[in-house]
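Omission of a single protein chain aside, the complex is shown with its protein chains in their original locations.
To keep things simple, chains are lettered A and B as they appear, and every chain counts its residues starting from 1.
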Amino acid sequence: MTRKFRKALSKAATVSIIVIIIIAVAAGIAYYYYQSAAPAPTATTTTSTISSPSPTQTTTSTAATKPKISVIKIGLIEPLTGSHAVFGQEAKEAAELAVDVINNELGGIKSLGGAKLQLIVQDSGESPDNARLAAEKLISQYHPNIVIGAYISRLTAAVAEVTERSHTILFMDGLVDDLTQHGWKYVFRAAPKASAHGKSAVDFIIDMAKKKGIKVKTAIVLNEDSVFGTYVGNGATLELVKNGIKVLDHITYPYDISDVSSIINKIKSEKPDVVISVPYFHDAVLIAKAIKSQGIHLMFIAGAGGCGYTDPDSIKAAGDAVLYYTQTYSFNPFRPTKWDQKLVSMFKEKYGKIPTEAGGIILYTMFTIYAGLEKAGQMYPNDPLNPDNLRNVFLSLDLTDNNSIAGQLYPTGHIKFLPNGDNEYAGTAILQVQRINGTLQPVLVWPEPQPGVQPVFPRPDWTPSG
Amino acid sequence: MMDPILVTNNVLDGLLMGLLYSLVALGLALIFGVMDIINFAHGDFVMIGAYTAWLLAMAFWVDPSVTAIITVPLFFIIGIGIYKLVIEPVLGAEPLIQIAVTVGLGYVFQNIALALWHAEPKSFPAPWLNFSISAGGITLSVAKLIAGGISIISLYLIHYMLTKTKFGLAVRATSANREVAPLMGINVKKVYAITFGIGTALTALGAALYMSWGQTNPYLGQSFSLLSWVIVAMGGLGGVIGVLYSGLIVGVLEALGSTFITPSARLAVVYLAFFLLLWFRPRGLFARR
Partner (left out) sequence: MALSEWVRESRKYILGTIILVLVLAFIPFIIGFDQYLLLILSTAAIFAVFVVAWNIIGGYAGQLDLGAFAYIALGGIVAAQLLVVYNITPWIGMFVGAGVSAVLAAAIGYPTFRFGIKEVWYALLTAALVVILNNIFHLPEVLGSLDHYLPPANGWYYLKFPVYENIYWFILAMLAIVVFINLWVSKSKVGYYLRAIREDELAAEALGIDVRKYKLEALVLYAAILGFMGYVYIVIAGTYSYHTFDSPHSIAIAIMGIIGGLGSIAGALTSAITLKVVEEYLRASIGATIPGIHLLIYGLLLIIIGIFKPDGLAGIYESLKKRRTSGRKKISGGGNP
C-alpha cells in the first residue's frame, strides 16, 4: 500500500484508540450507575401504601409443563431527551411502576407459569433516524416480545417499520389519527385518537352550555402546529362547525414560541365566546399567563389534546392563571375504580405527582398487555408468544371494568381492538383546574364529574355582552 | 382586513420583545466583537439564567425580575469561569472549532438542566407584574414594559461604559487591534475575561426579565441562540446602537409575520429579511469594518 494510504489508515487507528478509551471510561461510569440504580425500583415498591402479598417472590412457578417461559421482554422506546422529553420521561416512570406491580404484586403472568415482565428502555431522541436505531437495537439485541412507543408520530412511524418487519407487536402511544391507517399488521393503540380529543373538548362545552342555558355562538381554535396539534385542532373545528358554532379564526403557532402576545391580541380583538386551545406544554403556561395579564374575560377556555393547562406541573408553573381551564386526557386519574385509584396513588407516592397523559396511556397499555399475555397462556399454551398468536389474542380481548385492570384504568372502562388496532370504545376524560381547600388542583369534570365536584362553566369572570 | 389597533398593538409588543432581544444579543455582540469568539451556546446561557432566576424567585417568593440583583453578578463570575475553562483555550482557533466547542457546551448545559429539573416547563406562578395597562384599545403588559425599560437603561449603561470609561477604551482598543493593544499597556486576557463576564451577565439579566411572564425548559436556549446571532449580524459590529436597531427590527418583523401570515412562519419572515439585508449590506446595517 502507498504511504499516504497507510497514513490515512493508521490515522484512523489512532483516532479509534482514543475514542475507544473515552467510550470505555464513559461506559464504565454508566454501567456502574446502571448497576447501582437498576434494582432500586423493585426495592421501593415494597414500601408502597397498599397492603399486598409479599412481593419478593423471585423464583418462577415450577408448575409449567408447557414451554418454559421465565421472562417476557417488553421494549419501551420513548423520547427521553429533546423537546418531547417531558412525555417520554413520564412514560418511562409509568412503565417501570406497572411492570413492578405486575411482577411483584400480581406474581407475573400466571397462565405462563408466573413469567415476569422485563422492561428494556431506549431513548429515541427527537429525530426519526435515532428512533429507528433505538428500535433496531431493541429488536436485534433483546428480541422483545412486545414493544411500546414512541409518543411522537414520526418517531412511532420509524419504530413501526422495524417492528412490522420483525413481526413484533407494537403498542403505540402516539395519538395521531393516521398511525393506524398504514396497513401495519402488528400495531395496537388503546388510547383515543388526536381528533377525538378536539371533539371531546367541543362536546364538553356544548354539553355544559346546554345545561346552563347559555348559547355558544362563536369560537376560536388555537393549536400548536405539529401534526398532533393539527389533528386535534381539526377535530375541534369539525365538531364546532357541525354544531353550528361559528369558527372566527383558526390560529396555529410553533410550540417553542417565546412570546404569544400577538396571538392573545388577536383573540382579544376577535372577541369569541370560547377558545379551544391545543397547547403543547411550555406554550400553555405562556398563553394562560398572557390571557390573565391582558385581563381577557371569555365565556370559556377549553384545552384539548392531553397536556398543557391542568397537568400538576403546569399548575405549579402558571399558578392561578390556569384556574378553571380544562384539558382533555387519554387517561382519567380520578376514575372511581379500585385499580385506577390504587395505581394513581402508587404513582404519586413514587414520583410525587399524579400520572397524566403520557404516564396514564402507558399504565393501561401495560395492563392491556398483561391481560393479553394471561389470555395467550390459555389460548395458545404451546406457543403463547408467537406474534400471530399474540395478535389474535389482543384482537379477541374485550376488557371492561369487571374483568380487567386495564378496563378500570381506561376512561370509558372498555377496551376492544378493531382490526386496524384502534380501540373501538376509545374515549377521553376532561379535567379542570379548581381551587379545593385553598390549593389549585385538577379535578375530573366530564364525562361524569368526580364525587363532590361540579364543573365550573362558564368562567366566573365572564361578563356576557349584549 | 386587519384591525389597525390590533396591528399597532402587535407592533408595540414586537418592539418590547425587540428590546429584550437586543439586551440578550448585546452580550453576544460584545463577546464576538472583542474577542472574535463564535459562541453558539449563548441561548443556553439564557436558559441557565432563566432557571437560576426561577429557583431564586421560588426560594424568596419574589418576582423573577427582582432576582437579577443576584443573578447578574453571579453570572458575571460564572462567565469568567467558563471563559477560563472553555473559551480561552480556543481563542484564535478556527471558527468552526469554536462552534464545535460552544455547541458542545450547549449540550452540556441542556442536559444538566434536563437532569436537574426535568423537562417540564418552569415558571414563577405568582408574578407581581402579570397585569396590563390599556389605553385607546392598546393593551401592553407591565412586565414587558418594565423589561423594555430596564433593557434600554442597560443598553445605555453599556454604551456609556464603552465610550466614556477607561475600561471601555481598553475594550475598544483590544477589539480594534489585539496585537497593538498589549503594547499600550492593556491586559488583553483580562479585558477578554471581563467582556465574557459582562456578556454572560447580560444573558442573566435578560433571562430574569423574561421569567416575569415567560417560562423555561431545557431547550429554551434554542429560541434565542440563532436569533441573537442574526441580530448581531444584522447590526454589524456597530456597537450598541446597531444591536438596538436590529433587535427592534427583528421584534417588529416577528410581530408582523405573526399578524399577517401565521405565527408558524414568523421566523421565516425574520430570516428572509436577514438574507435580503445581508445581500445589500454584507456587513450589517452599522458595519464598522
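Convention: a contact is a pair of C-beta atoms (placed from the backbone, for glycine too) under 8 Å apart; a residue touches a chain by one contact, two chains touch by 3 or more.
What you are looking at is a predicted structure, and each value in this text was computed from that prediction instead of being measured.
A.B. asks: Which listed residue (A:73, A:110, A:137 or A:353) would be found touching the missing chain in the intact complex?
C.D. replies: A:137
A.B. asks: Write down which of A:70, A:127, A:400 or A:420 is the residue touching the left-out chain.
C.D. replies: Considering all chains, including the one not shown, the answer is A:127.
A.B. asks: So which of A:157, A:209 or A:405 would be touching the chain we can't see?
C.D. replies: A:157
A.B. asks: Would you mind spotting which of B:77, B:93 or B:241 touches the chain that isn't drawn?
C.D. replies: B:93
A.B. asks: Which residues does chain A use to touch the chain missing from this display?
C.D. replies: Interface with the chain not displayed, on the chain A side: 1-5, 7-8, 10-12, 14-16, 18-19, 22-23, 26-27, 30-31, 33-34, 37, 80-81, 85, 88-89, 92, 121-123, 125, 127-130, 132-134, 136-137, 139-141, 153-154, 157-158, 161, 165, 176, 178, 182-183, 225-227, 229-230, 252.
A.B. asks: By the contact criterion defined above, which parts of chain B meet the unshown chain? Give residue numbers in ascending order.
C.D. replies: 32, 38, 40, 86, 89-90, 93-101, 103-108, 110-112, 114-115, 218, 226, 229-230, 233, 262, 264-265, 267-268, 271-272, 274-275, 278-280, 282-284
One rule holds for everything that comes next: only the chains that are shown with their structure count from here on.
A.B. asks: What does chain B use to touch chain A in their complex?
C.D. replies: 3, 5-6, 9-10, 13-14, 17, 111, 114, 118-127, 130-132, 139, 141-144, 210, 213-215, 217-220, 222-224, 254-255, 258-259, 262-264, 267
A.B. asks: Chain B touches which residues of chain A in the complex?
C.D. replies: Result: residues 81-83, 85-86, 89, 225, 251-254, 256-259, 261-263, 265-266, 268-269, 281-282, 284-286, 289-290, 292-295, 311, 313-321 of chain A touch chain B.
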